[in-house]
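One protein chain omitted, others in place.
And now, subunit A:
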Amino acid sequence: MSGPNTDYDPVEVTPLKAEEVEAARDAALKAIDAATSLEELKQTRLDHAGDRSPLALANREIGALPPAARKEAGQRVGKARGAVNQALAARQKVLEAEHEARMLVEETVDVTLPTDRHPSGGRHPLTTGAEYIADIFVAMGWEVAEGPLIEAEWLNFDALNLGPDHPARTMQDTFWTEPAENHVVLRTHTSPVQARTMLTREAPIYVVCPGRVFRTDEYDATHSPMFHQVEGLAIDEGISMANLKGTLDHFATQMFGEGIVTRFRPSYFPFTEPSAEVDLTCFVCRGAQVVDGVTCRTCKGEGWIEWGGCGIVNPRVLVACGVDPEKYSGFAFGMGIDRTLMFRTGLSDLRTLFEGDVRLTTAFGSEL
């Protein structure tokens, strides 16, 4: 603030007249109100609140007034300037808000423009499917066991009670490696993993073995020389078919939803005795056999779908794998992952899974 006005000219004290102060204030307020942009308001601020504005000049002259008049004049001018500054601030806020709003409108883009500069990746449904299944068992405290795809013949067959002349060996057409006397095959099922597990671990054993297997099937919509299985093996004291049923019912419900359970039918597998085929409640008609009044096409009206095989581990297998059959019993089960996946997803041609078209995988995202 400048010092006392030494250029005091008593003739020019007119601005301090009440009516003139009020007029200046009113003019200022009117101008502020009339400002329609931040630029106009800036000019208005200079004109009516700047150093050369009437109220600023009037304020400057207060010091020149006689002491008796100063107080009143000071109050009058101060009040007027306060009103102007308040109005300026308020108007500033309004205009800024308007400006921002306009900016946001002007910056509007078409958000429906494509954004896919980076194509999406994804994991194969067979991978995520196998993990989905494994997780059901891991959540029950099971572990995931693995083994090589090219396997010793003894582990793939003999150890599983499939002797060299067992008719069941003809049921599985095997890829043999050369020379045949090396006794090495592409595993025809994931069961050698069960054998390996028993051979290398102490009971109790609860393992699930998802994996790739090979058979010399011609490649068509429902057959493939390579496909995927998941097998489970539980070895413990007091294991029974009831435990097998309980486990598979749980698996079915977790995999296909509430109300989907299993049914056992007598069957034959060399590595299990008793053996059973496992049927699954048809997840389309949910056992009702009809959908919308028409015979269910998925289960052909049976209400059940063949899912896999299972049974109590044949004690001969336990013996070959070093498990004491007097102390322990076990159950085993196996089903096709590819088939289970096709059930879940409605895929109709197995080959779709193996030809590598990215449209398959990206359709599933990274989860099943």
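Keep this in mind: a contact is a pair of C-beta atoms (placed from the backbone, for glycine too) under 8 Å apart; a residue touches a chain by one contact, two chains touch by 3 or more; residues count from 1.
Simple rule for what comes next: contacts and distances are computed from a predicted model.
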* To do: Assign the chain not included in the display its UniProt protein name, restricting the answer to "Glycine/D-amino acid oxidase", "Phenylalanine--tRNA ligase beta subunit", "(Fe-S)-binding protein" or "Yip1 domain-containing protein".
  => "Phenylalanine--tRNA ligase beta subunit"
* Structure fact -> Touch with the missing chain holds, among A:247, A:281 or A:340, for A:247
* Structure fact -> The listed residue (A:69, A:138 or A:221) that touches the chain absent from the view is A:138
* To do: Check each of A:49, A:83, A:226 or A:347 against the chain that is not shown and name the one that touches it.
  => A:226
* Residues in subunit A touching the chain absent from view -> 113-114, 116-124, 126-127, 131, 134, 138, 140-144, 146, 148-155, 158-159, 161, 163-165, 167-168, 170-171, 175-184, 186, 199, 204, 206-207, 212, 216, 218-219, 225-226, 234, 236, 238-247, 249-250, 261, 263-268, 273-277, 312, 314-316, 319-322, 329, 353-358, 361-362, 366
